[in-house]
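I have a structure here, written as structure tokens, and I will follow up with some questions on it.
Here the complex is missing one protein chain, while the rest keep their positions.
Right after this comes chain A.
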Amino acid sequence: SYVAAMASLSEEVLLVVKKVRQKKQDGTLYLMAERIAWGPEGKDRFTVSHSYSDIRCQKISPDGKAKVQLQLVLHTGESTTFHFANESTSRKDWEAAKELLQQLLPKFKKKANKELEEKNKMLQEDPVLFQLYKDLVVSQVISAEEFWANRLGGINNGESAACENKQEVGISGAFLADIRPQTDGCNGLRYNLTADIIESIFRTYPAVKQKYKENVPHNLTEKEFWTRFFQSHYFHRDRISTGTQDIFSECARQDEKGLKSLVTQGVKNPMVDLLSLEDKTLDEGYGISSALPSTSHASRTVKESSNFAIIKRFNHHSAMVLAAAKQKEQMNSFINIFKLITVYLLRDVPADQASETSSTDGNSRDSDFFQPPLKKVKLQEAIEYEDLQQENRPKTVALNLKKSDRYAHGPVPLQSQQYTTSQDIINSVNYIKHEMSNYKPNLTQVLSSAAASSAIAALSPGGVLMQQVAQQAINQMVPTEIQAELKHLYVAAGELLRHFWTCFPVNTAFLEEKVTKMKSNLERFQITKLRPFQEKIQRQYLSTNLTGHLECMLQAAYSKFHIWQTRRMMRKT
């Protein structure tokens, strides 16, 4: 609600800013636990109040401008602008308000958005559901809450548990490229930094993070820090350290140190031999010239050394990105160590009481309490295939079929209907043998004209064999739009009837109310949707009874309701 008495504020007020103008009116801005509100000067109520979950984002005026403004953009698209008009403290107030909002908004954002997003996604993915939604909710046969009642299942209850197990999003390799400087118009560049990018920079370059901690906000403001960062040669592509008093020149040295230590650490996998890789180019002489290529630093050309520098930076960058992801893995390995300790302590406890992490499978990580040398592990991995090993499956009972020939018998009676004596058989065989011994094809006497014409008569439309052809398939007689509409009607009616029938048996007052409402919904559906459809097909002269079954179902529901109602009346009297 937009109007709330200030005295009845039950929410905690986090920040109050005086002399904030909104729509050319002086007033005071209040930031509370769950919403932001503004009231005009001297008045007792708020004219503007937005809860944080409604706010999509905040926009701030650029630094150079005289007017210090803050704009709130809502999900609905509306926006509200606040002008901080206090001459002396406007900047400070504005900063404080901005900071607070920055902290609060993300908390509330996730909750509201999620539900809406989920609903939208469901409607987009399932066209049948979308059509149902249009048929029932848009035309106001049932309300939106009833529609979503059984469908969202889990959004509001316990879905947050699933979020905790989500995978961590890693750092995009291109995060620096995303900054995308824009020209200012007067020989300057604008860099747009978001919190995400800042975090990525800190995670990838811990040296920069350290510098930030040391210098901001005592020596430099945040803006100054970043400006210097982008200006420094550290950030610059070629990074030729000229030894300036750049605070970042130390970072470059630190990076070199870090890279060197990574190289000395080497790769743990004994199967991989990085040192055997070498850039072998055929130098002058196609490799047969006697002079060996010089690898000394001094003889490199300028281009070569800048290439060298870039490759070094790439490698360092990739290593840092990977290392950032590894931190989580290290946490997991700490957890594993704790698990192992508990296993060791519980070793005297009988197996069924021990924790589930003690497994008998020799391949699981948990049982590697005594870590074999890495090389052995790697070799083992290379020569063993999981699916070729003996399986430790739980014991199963073998299938024991006593009469398996039953499966081979078809859907034919066991005994043949005709009973022939062996004498019959002998007679028949002799007869046929005799007949066929003199067989000569007589193809001119195959068919008499009488037989042929009666056969043709049987095969012509209307004949003995063609009875069913007269009945045309119903789907060939009804146009496709009518069929589609009928399908929609069935889906909608099915949904309503499902709501109706799940109310029985009617045990609670809620169900009583619901069943009465559903009955009226069904009637409304019949009037608003079914009748017009019936009239439409009547107008098109379709004689087939397409809606008979639907009417039947609705009638069954009505009569059930009627019976229930009479019983209820009788119980009351």
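Assorted remarks:
Simple rule for what comes next: contacts are C-beta pairs under 8 Å (C-beta built on N, C-alpha and C of every residue); 3 or more make two chains touch, one makes a residue touch a chain; residues count from 1.
Here is the rule we go by: contacts and distances are computed from a predicted model.
Of the candidates "Calcineurin B homologous protein 3", "ER membrane protein complex subunit 2", "General transcription factor IIH subunit 3" or "COQ7 protein", the chain left out of this view carries the UniProt protein name "General transcription factor IIH subunit 3".
Looking at A:V263, A:L374 or A:L459, the residue that reaches the missing chain in the full complex is A:L459.
The chain not shown here is touched by just one of A:K24, A:R406 or A:R539, and that residue is A:R406.
Remark: the omitted chain is touched by one listed residue; of A:I341, A:L374, A:I425 or A:I563 this is A:I425. Along chain A, the points of touch with the absent chain fall at residues 399-404, 406-414, 416-418, 420, 422, 424-433, 435-437, 439-443, 445-448, 451-452, 454-456, 458-459, 461, 464-466, 468-469.
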